[in-house]
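One chain of protein is taken out of this complex; the other chains stay put.
Chain nomenclature is as follows: A and B, assigned in order of appearance, with residue numbering initiated at 1 for each chain independently.
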Amino acid sequence: MKILTCPLNGPRNIAEFTYGGQVKPMPNPTEATDQEWAHYVFYGDNHIGVVREWWMHTPSGYWFIVERHNQTDEVMRTYDPAELFDPGSSPATEPVQADP
Amino acid sequence: MSLRSPLEGRGMIEGHGGLRLIDLTLARRGGLRGSGAREWLLSQGHTVPAAPNQIVASGESDSVMSLSHREFWLLQPNCGASSARPAAVAVAAGIWPLYCQHSHAWLQVAGEPRAEIMAKLCGVDLSEAAFPQGSVAQTQVARVSVIVAAHQDQDGRSVFSIFVDQSLARYLWEVISDAMKEWLG
Partner (left out) sequence: MTERLPLPYGSRIKRDTPVSARFDGRELPALEGDTVASALVASGQWVISRSFKYHRPRGPLTMAGHDANTLVQTRAAPNRLADELPIADYPETTAQNLSGSLMADRSAIIDWFGRFLPVGFYYRAFYRPFGVWHWWERMIRKAAGLGVANLSASPHYQDKQYLFCDVAVVGAGPAGLSAALKAAEGGASVLLVDEEPELGGSLTYHRFAIDSDAVRSEAETLIAKVASHPRIKVLTHALCNGWFTDHYLPVIQGDRLFKVRAKSCVLATGISEQHVVFRNNDLPGVVLCSALERLLNHYAVAPQGELVVLAGNDQAWMTALTAAEAGLPVAAVVDLRDAPDDAALLAEANARGMTVYMGATVYTARRDSESQSLCAVDIHHIDSQGEVGELIAQTDCAVLAMSAGFMPAYQLACQAGAKLDYDDGRAAFSLSGLPAGLFLAGSVNSMYALDAVLADGRNAARAALRCIDMTADEDESVTCAAQVNHSWPIFPHPKGREFVDFDEDLQIKDIVNATRLGYRDVQLVKRYSTVGMGPSQGRHAALPTARLVAKATERTVSETGVTTARPPVKPEALGHIAGRRFHPHRHTAIADRHAAAGAQWMPVGLWGRPAFYGEPNYKQRCVAEEVTAVRTGVGVIDVSTLGGIELRGPDAAEFMNRFYTYGFLKQPVGRTRYAVLVSEQGVVMDDGVAARLAEDRFYVTATTGGVDRVYREMLRWNAQWRLSVDITNLTAALSAINIAGPDSRAVIEALDCSIDLSADAFPYLCCREGDVAGVPACLMRVGFVGELGYELHVPSLFAAALWDAVMEAGEPWRIKPFGVEAQRLLRLEKGHIIVGQDTDGMTHPSEVGLDWAINRSKPDFVGRRSVDILAASAPIRQLVGFSLELTAPKPLEGHLVIKDGDIVGNVTSCAVSPSLNQIIGLAYAHPDTANPGDRIAIRTEGGVLVQARVEGLPFYDPQNARQAL
């Protein structure tokens, strides 16, 4: 079984994680054309290469970002989403909480 | 009004090598979460772990467990659970009390073969060498989410405290007792 390294909890069996799809930028929902919106909602890139994905460590309810090569399945890097969505914040991971 | 553990009536299970499974659900515990939670706990005189997923003794018989940089649980095995309304409002700006008294049941496994028993249920290496006293793992045991903490109880025994969604407490009790079977004789 594959091992994935959670930035908060360390290396764990992949079964401890929930996949959350690719990280993709949302077009402006009021300005995008119907086609652009449909493309965002329904289409996934299917290129060979490094993809950026959402993964959650299920027992701790902690979402993070995985950069993974989709052909070799090699994980290049995992990090807190603050790095993408709140670049000015403290570098420490800011996990959310334990899931009962 | 009386508090009732979901494991009421289960008693305790004892076996060879100091092996013991007990229910501590009615012992007191509380939690705080927020970006200033650590500083607030320190200001209240608690000892607080330096990093996430650790547990340290605090005061005479309490322990403080860190689940992230901003979430901490205070475990007080010598006090009974409070029958007051769980606090819901912030103790300080952005620091919120948690409901771990009611959300999680508290099981405790003591005894020499405890890591081997857990290895039947859990994919994290909980042996002393890999998971020394003071370690905490948020993981899965027998397919359900749990928090496992390695620490010493009041009598100095090395134990695993296991916290699990109270609705799954009976299930977890069943699978741990099943895994213990070969040491029960």
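The definition used in the following text is that contacts are C-beta pairs under 8 Å (C-beta built on N, C-alpha and C of every residue); 3 or more make two chains touch, one makes a residue touch a chain.
Remember, predicted model here, so these are calculated numbers, not experimental data.
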Handout entry: Missing-partner contacts on chain A, residue numbers
Key = 1-3, 18, 20, 29-30, 32, 34, 37-38, 41-42, 54, 56, 61, 63, 73, 81-82, 85-86, 89, 96-97, 99-100
Fill in the blank from the handout: Listed in rising order, the chain B residues that touch the chain left out are 1-6, 25-26, 33-34, 81, 83-86, 88-90, 94, 96, 98-104, 116, 119-123, 125, 127, 129-130, 142-144, 165-168, 170-171, 175, 178-179
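In this section, only the chains that are shown with their structure count from here on.
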Handout entry: In the complex with chain B, residue positions of chain A that touch it
Key = 8-10, 12-13, 15-16, 57-60, 62, 92-100
Exercise for the section: Under the touch definition given earlier, write down the residues of chain B that touch chain A in their complex. Expected result: 33, 35, 52-53, 67-71, 98, 103-104, 123-124, 137-140, 145-147, 165-166
